[in-house]
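Please read the structure below before turning to the comments.
One chain of protein is taken out of this complex; the other chains stay put.
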Amino acid sequence: MIRTEEMKLNFGPHHPSTHGVYRAVFTLEGEYITHCVNHLGYLHRGIEKLAESKTYNQFIPYNGRLDYVSGMMNEAAYVQAVEELMGISDQIPERAQYIRVIMSELQRIASHLVFYASMALDMAGSTPWFYGFRDRDRILDLFEMAAGNRMMPNYMRIGGVAADLNEEFLPTLRKLLDDMPKCIEEYNGILTGNEIFQARTIGVAPLSGEKALNYGMSGPSARASGIDYDLRRDEPYGIYDRFKFNVPVTQNGDTFDRYLVRLLEIEESVRILEQAYRDLSEGPVMAKVPKVIKPPAGEIFYRIEHSKGHFGFHIVSDGSNKPYRLRIYSPCFVNVAPFEEMAVGLHMQDAIATFASLDIILGEIDR
Amino acid sequence: MTFAVMFYVIAIITLGSALMMVTSTNIFHSALLMLVSFLGIAAVFVLLQADFLAAAQVLVYAGAITVFVIFGIMFTMKGDARKTNRFSKNAIPAAVLSLILIVINAAMVLKTQWPVSSHAPLEETVSSVAELMLTKYVVAFEVTAVLLLIAMIGAIVIVKEVKKPS
Amino acid sequence: MDKKIDRMALVERLEAKMGPGADVFEDNTHKSIRVSRVKLLETMRELKDNPLYEMDILMNLSSVDYPENLTVIYHLNSLRYQHHLTVKVEVSKDNPRIPSVSSIWKAAQAQEREVFDLMGIIFDGHPYLRRILLPDDFVGHPLRKDFHCS
Partner (left out) sequence: MDIFIVWVEIFRHWLTVATGIPILAEIIVKAALTLGVIIFVLLNLIVLVWLERKLSAFFQMRRGPNRLGPAGFFQFPVDIVKMLGKEDIVPANADRPVFLIASICAFLTAIMAWAVIPLGRGLILEDLSIGIFYFIAIGSTGTIAFIMAGFSSNNKYALLGGMRAAAQMISYEIPMVFSLLGVIMITGSLTLSKIVEGQKSIWFIIPQILAFLCYFISSIAETNRGPFDMTEGEQELVGGYFLEYSGIRYALFMVAEYTHLVAVSAIAALVFLGGWNAPFGLTFIPGFIWMMLKIYFMIFLFMWVRWTFPRIRIDHLMHFGWKVLIPVSLINIVLTGIGIFVFRAITG
């Protein structure tokens, strides 16, 4: 038999499709992958160690640097974890709760739009990129109005949010919500229905629900494999029990499904936003919390449904004003692990599409 | 006069690249020099007013065969390209054989009475070639086609992996 | 769907099943159970396979450097019952070894590597225990309290 030489190929750390500084070592036979090894840590900044030398409030800005396309949600997770640890989560004002939901859902849409854009770009469709980023930019404009910063908002506070919404915010949000259905139609029109896109994604790298569970996957990537688990619905945190929405679940777990679930989630987020916009009432945005945050000694593991999966903080407090240990449970770190197994047997082009469909942000993996 | 000059320039390029192809230690360079040699032959065809043959030479030999040769080299190469085309250990017998071949060829070239045509070159070479192929030489043409088909099927069978009985 | 798990009953049942030496007892914060590292693997397998608990998701695997010992903390979750359980295992600082649960949950593979990398706990039976976030030639384990950054 004629045998071809196997070849080791470094995919990353500086490769256009690794979404950051991730590196995988592929063993290729022709262009098919026979073995894949993940290498992480190129963006490691030691945030967990840093947290031990920062007070609880000082740590808030670091959240934006974790998953840098969904800073608002990271912050929401962190402040809610600390509130839970302090036992003041029932004192948060109504308006602040609604603002948190609005920001989180806007951030979820923004994050999924980045996914949509980069997934298209990883398949060389550069036009959808601009459609995704057009609308993400409008969301970032909203963040700028509220928080003064677009990507690293530093907006959430322990006990509420930093500032009330300014008067422009709600009309702009209204306009965005009105435009969203048309925009979603555009996304579907330009990419979802495309024959080449479907040929390259449907049936590629299927991940069974069982395997996804065993790997501890969560969020849209797991829901694409038929795992019907969404913390917003199943273990509501904050005020999520007040909203009506569906949890999109698909069964095949292939690249196309992971893509589709996220697009459907954008629609559901718009629904939540509509309800939050309707129910938002006047009132204070900050509870009365002590100047120096000193949670009682104890520990907590608190998760939220982040745009990438279950994002959690495991905080151990010794009663001082700094966390004794702060562990960030990041969904991307968990979701990237099965890629080693999924990539085997794929064509290189498919491996890149599959990697994109996992929606990895390296800032969160390497922390 | 100009014709002769052009012929000798082309001949030197063709033969020179062929010689370099044999002596090069890098198999990839050898393949590329073979391409130059093929193009030189095409140029000779052009000089002989056989433009269709020249284009066919470029298309088949330069465009397809060289590419396939390089393709094969790419897939099967191991390690450093610079030492892929080692000299044969049987250099002396090879030299003797080549010498005999050259002598025979030269003798044949010198002995043959070359017919010289005084016809004007054909305007449409393609149609005359086609006519000859489909009338006088149709059997040879068809046999070649069948042979190529057999070769193709054989290649597919060789390359295709035999599935182990499970 | 019963979301709350009866921890007392669970602890008793586990203790009975695992026999002496398992050292299963409830934490004083009433939020987690503690297991001795000798019987960790068996307990975990029981927690995952027993249809009464079905802890099929290993969420967080973190570790804390307490003054007296190192503690590895597993946050387990069940998709079916949607209940959580926190399992803690104490490891001495002199000999930080603990059996790996990566054969039960693959989710543990990467996270155990991370704990090994940052906290220096060695997981016996892990398929490829190497540093994951830090470079391979890094000296020390940064999340230990005796590691100073400056």
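Chains here go by letter, A, B and C, matching the order in which they are written, and residues are numbered from 1 within each.
Assume a contact is a pair of C-beta atoms (placed from the backbone, for glycine too) under 8 Å apart; a residue touches a chain by one contact, two chains touch by 3 or more.
Just so you know, these numbers come straight off a predicted model, no measurement behind them.
Within the whole complex, touches from the chain that is not shown fall on A, B. Within the full complex, the residue among A:150, A:200, A:271 or A:322 touching the omitted chain is A:200. Taking the complete complex into account, A:123 is the one of A:36, A:109 or A:123 that touches the chain left out.
Across A:24, A:72, A:184 or A:352, the single residue that touches the chain missing here is A:352.
Subunit A residues in contact with the hidden partner, per the touch definition given at the top, are 7, 9, 15-17, 31, 120-127, 129-131, 134, 191, 194, 196-197, 199-200, 347-350, 352. Subunit B meets the missing chain through residues 26, 28-29, 32, 35, 51-52, 55-56, 58-59, 62-64, 66-68, 70-71, 74-75, 81, 123-126.
What we mean here is this: only the chains that are shown with their structure count from here on.
Subunit A and subunit B have Cα centroids lying 60 Å from one another.
Here the spacing of subunit B and subunit C, counted between their Cα centres, is 70 Å.
Residue positions of subunit C touching 2 or more other chains: there are none. The part of subunit C that touches subunit A in the complex is made up of residues 3, 29, 56-60, 62-65, 73, 75, 79, 82, 84, 86, 105-107, 109-111, 114, 118, 131-135, 142-143, 147, 149.
On subunit A, the positions that touch subunit C within their shared complex are 40-41, 44, 46, 48-49, 211, 213-218, 227, 229, 234-235, 298-299, 301, 303, 310, 312, 314, 316, 324-325, 327, 329, 333-334, 336-338, 366-367.
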